[in-house]
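Structure in structure tokens, see below.
Rest of the complex left out; these chains stay put.
A and B label the chains in the order they appear, each numbered from 1.
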């Protein structure tokens, strides 16, 4: 219950975050995605859907659609840039630290949920695919 | 900065408020090194030492389970528990303490009506009337009741100005058995005409249920004058502790209702396979109740009475009026809800394309606490066409300076988001 994750707001909302919030990369949906998932943070209403094209174990295309705060939307946007062309094995290793590295700052517990929503949706989409096609 | 002169506040003087603030220990906190500016009392109010100490004193001097206890401290606890009920009854204008049922919160109170009155009085084809501005707690219990009984749900629409659109009320009330509505919107601040709505429900043969969560803490409420059948409210929003609320109901209705929760304390004669039940209010209070919380809520009521509900109401209105004036002058701020004539000190807003969470985070970095989200009002947000708003709400311990702090923090958020 200490305040060690608090950081200046100017540091949190840097230009590239606002840019990704206002001009999300890979925005939209894909026709016939190989994997897709949508999730909602019911407490705050943030919502993200992610569609993926996967070819030979590599993410060849990704689009996302969502609504919510700058943190949730910008991290999702950053995440889509990061994973394009990556192998599923590499994506599997992505964790909280990578998202924080993308955002470039340590954030408080309440906002962490926002930042991690995109990653959660991504992992759920892939998990669902694995379950349906275990030989993937 | 705007050119608006700080208001001559109504109801409470600066000196009154200074004295009041000294009773609230939390106001000395400095989150992120900034002075705490607590503008989220509509979600839950802060507590004066008088309330904290009343509960402390209970645990330190006379805690014991109530009823059936013959020994001294148990007698003291029983007395305090029932005296608290009498204080609360007096506070809301009923001479009959037995009409006040202790519940955990308003939500439980509304569920109690839905389960006990609803399950035994509604049938397929009956209608339940609600409004489009209900808090989830005064909406979902009726949805479940409708699903289980086959009753139909109807809604009084919310007009563009944030008031109820009552044009078609007589039609809507036709065939209605129960009309549940909020006294004050927790998102828009709209004050609804409770007395009129309750009277029209009665004339149509419907029982009226008032969600008084945002009314009882901030304006004089007299259940006799309101003329409704049930009202529910929560202690934690009116300077009281968490874990306690009140369902008030007309004695004749309560007397005719079957129990809801059953177990110790609410029984008459218990045999292995059947039981008789105690009279109201005990019939609705199964198990060991929230005794310390009742004591705390009574202390909260005494505090509010000592300040005076009419004065609190006037003061809050003058703060809200000042806040609306100042915010209206900040470009990119969009305000929701009706004009001051029909509202209380709850102000919902959006600022440019800043999401409410980002706004609340930046305000927090300045020590300013506002709520961000759907405020348990998802259908209303849908209607307003926004996913979330930021909401500032005022109470007796807030000051015009805190309104200024809110405005400055919003200006900071705009700078960070590079909004003109």
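Here, a residue touches a chain if its C-beta (ideal position, glycine included) is under 8 Å from a C-beta of that chain, and two chains touch if they have at least 3 such contacts.
Just so it is clear, the structure is predicted and the values come from calculations on it, not from any experiment.
In this file the complete complex is built from protein chains present as A x2, B x2, though only one of each kind is pictured.
Going forward, only the chains that are shown with their structure count from here on.
For this pair, chain A with chain B, the centres built from the Cα atoms lie 37 Å apart.
For chain A in complex with chain B, the residues that touch the partner chain are 3, 6, 8-10, 12-13, 18, 22, 43-46, 67-71, 111, 114. Listing the residues of chain B that touch chain A in their complex gives 31-32, 353-358, 361-362, 365, 372-374, 378, 387-388, 412-413, 416-418.
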